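Every protein chain of the complex appears in place save one, which is left out.
Then we have subunit A:
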């Protein structure tokens, strides 16, 4: 639970900042009892320029003053990210994500920011990016102080086939960290809804951290619809492609399965250019969703399949493509890619899967391969 910081003392007593007019206070109070109050001209600028801070402004200032903002690390459409230092301990680095004011969005604080703050405030887990604090700066921009994760993301590692080499033990370590992160979200009734390799960031010690909660939401109540337009296409499960408005944590598990496949293949397993093509690729690469393998699927609003029906692919197919992770590894992968979300494995059951205990053991995080250009670690 998010706990707000206590304000211990009043560093700058309000009255002092505007003390001179108070000289008259004593006589005024004695004489003007009961007289009607003359209107005081409102002056918003006076409020802004006044050195007096109210309690929540003080708390905000205290949070802001804990950090020193440094150079810009990157820029996106939704936010800029700066390197930051803890003022009392400059060796401690943080990332400060400053949410941009979106000129097109005239409805106040961006829903992405609201979602990200809402959920990250409440989630504290070694495999989920830590939100240290939030403060607003003078121009009313939101600043999220996040854990600094300098070693890139899983996508960089997967793509750099020339410089980065890794094996099953490494894949198992990364998958373990990802699965624990997703399990923790689900255990706390949060759907991430955007799991993909470039949202899996890597800390200085090699720990993988799930980031970007801009699309996250809490589990819906029964009967309350959700949008199906979430999760980056290549990682989007069939129920969302078919327009389901009621869905479960199984949507994230499908994405986890495709990250697993991509780690092994070093290329996205199902990379459709359109939603229709994505459905086609699922039919070919996993199997065609039908009433037989998924009761009720034909009633989903946007259910469409091609003319050809591919039966659900068996173990041979997966062994040929993903055999390097071993028999149990293939079994786990297949369970994450079960078409019917009700039969798909849960994150909790993934953690109980025998694959984790089979050889090879997962690589220790400090020994995991790192992106090229950085020092230390294996290449």
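In this section, contacts are C-beta pairs under 8 Å (C-beta built on N, C-alpha and C of every residue); 3 or more make two chains touch, one makes a residue touch a chain; residues count from 1.
Note that contacts and distances are computed from a predicted model.
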**Complete:** In UniProt, out of "Ubiquitin-conjugating enzyme E2 N", "Vacuolar fusion protein MON1 homolog", "tRNA-splicing endonuclease subunit Sen34" or "Cyclin C-terminal domain-containing protein", the chain dropped from the view is recorded as "Cyclin C-terminal domain-containing protein"
**Complete:** Which of A:112, A:207 or A:280 touches the missing chain? It is A:112
**Asked** Going by the touch rule given at the top, which residues of subunit A touch the chain that is not shown?
**Response** 1-7, 10, 13-15, 18-22, 24-25, 28-29, 31-35, 37-38, 40-50, 52, 54-57, 59-60, 72-79, 81, 95, 97, 105-109, 111-112, 114-115, 117-119, 121-122, 129, 134, 136-140, 146, 149, 153, 198-199, 201, 211-212, 214-215, 217-218, 221, 226-227, 229-230, 232
